[in-house]
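Structure first, commentary second.
Every protein chain of the complex appears in place save one, which is left out.
Chain naming follows the written order as A and B, and within any one chain the residues start at number 1.
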Amino acid sequence: MPAALAFLLRRVAVAVVTVFVAVSANFFLFRAVPGDAASVVKVPGMTAEQRQQIRAEFGLDKPLPNQYLSYLRQLTHGNLGISFENRKPVAANLAEAVVNTMPMVVVGTLIALVIGFATGLFGAWRRGTAVDAAGLGTALAFYAMPAQWLALMLILLTNGLFPSGGMSDVFLVDADFWTMMRDRIAHLLLPALTFGLASYGQYAVIIRSSMLETLGEDYVLTARAKGFSNWAVVRRHALRNAMLPITTLIALSLGTLMAGAILIETVFSWPGVGLAIYGAVRARDYPMLQGAFLLLTCSVILCNLLADTLYLRLDPRIRTA
Amino acid sequence: MSATTTLASVAAPTSQPTRPRRLLASVRRRPAAVAGATILATFVILALVGPLLTPYGVHQRVGEVYAHPSAAHPLGLDDAGVDMLTLLIAGTRVSLFVGFAASVVSVIVGGSIGVLAGYAGGWVDGALMRLTDYMIVVPALPLMIVVATVWGPSVVHMVLVIGLLMWTSTARLLRAQVLSLRERASVRRARAIGCGHWRIAFRHIVPEVYGLLGATTVLTVSVAIFYEAALSFLGLGDPGTVSWGRLIEMAFERTAISSGAWWAIVPPGVCVALVVLGSSLLGNALQDAANPRAAIAHVSPRTFRVRAERGDRR
């Protein structure tokens, strides 16, 4: 359909522009350092000569436009630079971190979605009742808790019942598959639970208000007039329409989820992107920080694009309008 | 007249541009708003009179490391033997200052951008909205981390970092409002008789949106305090000051957990959660009051009630 294609192309164009802005912002943000990045690298007893060598190595002695162009050229080859800290390519460091972050974020998001949907839908259905108020209040309270603090509280409350550091037991070598699996899951439990609890509140609120809005739509009244039972009206007419705004909002919430991931991985020493950022901050490892930031921004942009595509499938109004 | 319009107007009389007194009255009717305002007021008072409440200093060693709570020290001592209550109160001042100051910065920036975009239109609008779109998708905390790392840790930097990155919703809100108001008769009349742009903005546009503006400001306070805690926790807070975020960081970095010193961990987080909850309750209620939505549900587990009594026919 041409209308749908036009919509998608427009969205892709916006995404490309935004990625370009992000890439450029990323470059100039780090060049705004007083002096330059190399002068901040904290190596005790570094001589002026060594400093100059680092500047040359990272191309910091060239004029800004040249640096920018070479930065763009490097990016197109997937080169994000070399980490100050471990001297490995940033891209390789990040790739490893992303693989580690995924299970925590995915399981955590699933937990959040399940609790969020349950609270939101039930609250909208029983709106104004004590159950609604309690559910919404609990959701808001969890949402208000700093994720890093919630993580510490869960460690404190479970009192060593589950491992609270790293992804696996480093001493567990040559164990059979199931022991390894159990160990992995045990390590995943607290971080994922923290992630789920810290982020379900926003889903609950979004789902509740979207559902409330839909329940007031005229076509819902039509469906009741047709003789459908309450449950059938909700299932056939309200749920799907209420899902429309939710898909977009979930994609948009990804940015806030990143915050949770960084803080939670820091507490649990989970070797993902968040911990990589924390490490880069501590070590003032600019290339690493720059790379991680670019990665996160681009993944949010990509997710928004995906949400738009999904929206296109769900809402015929965009397909043909 | 349709069923829905009648019923909706019955269920929720839509209030036109909210005047201060009406807004206040409708906020006061919402228990969530009252609870939120009470929580916020309590903490503001605590921040103001705080130093009078405890005799100790924030660097003063008054007992042994991680001493249990006692009559003299109701929240115990921290890893350096400093009174936790004293630290918590000092943290209240810093955290609230960062929260409110960052919120003000963001409202000023967002308000100016939104009004300018809506009022100027054309390419100015286009460029500013592209910028806003970008700021919306960019993950806030990582960007704040980047900027804070580059600028170096200090309270002023913290306020600017948070404030300069949280203005998008204010900008969008004001722009939308300006666009809809620009064509209103009163504004057109004001323009026709030659009123200046600023005069029109402040006489005709700001009064129409201050309810929503207030709501966004309050909501931004909660977001700012949240980010203050996050940045401090990551070691980007001002090392010379005490804030709730720094207290959580200290509890994590030092041995509070392995020592079982819950009193060093629990209170700062509870404070952050309470203030964030309080301002989001108040902010959401203000938003609802300023922009009430039709409150009708066509399906609900309850149906209408049947009465035995007869009507007017006597």
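Here is the rule we use: contacts are C-beta pairs under 8 Å (C-beta built on N, C-alpha and C of every residue); 3 or more make two chains touch, one makes a residue touch a chain.
Here, contacts and distances are computed from a predicted model.
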Protein that the absent chain corresponds to, by UniProt name, given "C-type cytochrome biogenesis protein CcsB", "ABC transporter ATP-binding protein", "Phenylacetic acid degradation protein" or "Na+/H+ antiporter subunit G": "ABC transporter ATP-binding protein"
Contacting the left-out chain in the complete assembly, out of A:92, A:114 or A:225: A:225
Touch list for chain A against the chain that is not drawn: 217-219, 221-229, 232, 236-237, 240-241, 244, 314-317, 320-321
Where the unshown chain meets chain B, residue by residue: 1-4, 6-7, 10-13, 295-298, 300, 302-314
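FYI, only the chains that are shown with their structure count from here on.
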Chain B-touching residues of chain A, taken from the complex the two chains share: 14, 17-18, 21-22, 25, 29-30, 32-33, 125-127, 140-141, 143-150, 152-153, 155-156, 212-213, 215-218, 220-221, 224, 230, 233-234, 238, 252, 254-256, 258-259, 262-263, 266-267, 277-278, 281-282, 284, 289-290, 292-293, 296-297, 300-301, 304
Contact set on chain B toward chain A in their complex: 3-4, 8, 130, 133-134, 136-143, 145-147, 149-150, 222, 226-227, 229-230, 233-236, 245, 248, 251-252, 257, 262, 265-266, 268-269, 272-274, 276-277, 280-281, 293-301
